[in-house]
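Omission of a single protein chain aside, the complex is shown with its protein chains in their original locations.
Here is chain A:
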Amino acid sequence: MTIAINEIQRVFRYNGVALPDVPGMTPREVRDLYSAQYPELISAEIEAGEVAGGVQEYTFRKAVGTKGCTSGEGSRLAALKADVEAEAKGATDVRGKLARALARPGSQQRGGAWGAFVLQSMRHRGERQAARVLPDSDMLAPLP
């Protein structure tokens, strides 16, 4: 009988998203690597699942509910320091991605065009200063 040696495939999941495995790294090292992209992972717990079908799933669970949300005494300062270090590297979750996207020349050109369009569309110069109440989309009746 021949015994086939199959390497267990690792799958990392965070917040429902599958993160590619990084061969040669321990799960903890993988978590630390991805914390550059998701700063809240710095203090995340690692849950190792059962091996099923040659696949072992690791789930990163945030130690806190949302980014910057802390639970126990003494943890707030640590979490804040962790956020500062993550921001210093320029790696901030959604905000960082959005800021980088908005800084692209193409985004800025399109933003400038929209701004110019809005200015041109004003009926008179004073309209820019006029106080306007814009209804929230929740307040608008659905279209028939």
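Simple rule for what comes next: a contact is a pair of C-beta atoms (placed from the backbone, for glycine too) under 8 Å apart; a residue touches a chain by one contact, two chains touch by 3 or more; residues count from 1.
Just so it is clear, contacts and distances are computed from a predicted model.
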## Note on the structure
In UniProt, the chain not displayed here, chosen among "NAD(P)/FAD-dependent oxidoreductase", "Molydopterin dinucleotide binding domain-containing protein", "PRTRC system protein F" or "DNA polymerase-3 subunit delta", goes by "PRTRC system protein F"
#### Entry: Touch with the omitted chain, as defined above, among A:25, A:55 or A:80
A:80
### Of A:18, A:51 or A:102, the one touching the omitted chain in the full complex
A:102
### Message
I need the residue numbers on chain A that touch the omitted chain, in ascending order.
### Response
66-70, 73-74, 76-77, 80-81, 83-85, 87-88, 90, 92, 94-96, 98-100, 102-103, 137-138, 140, 142-144
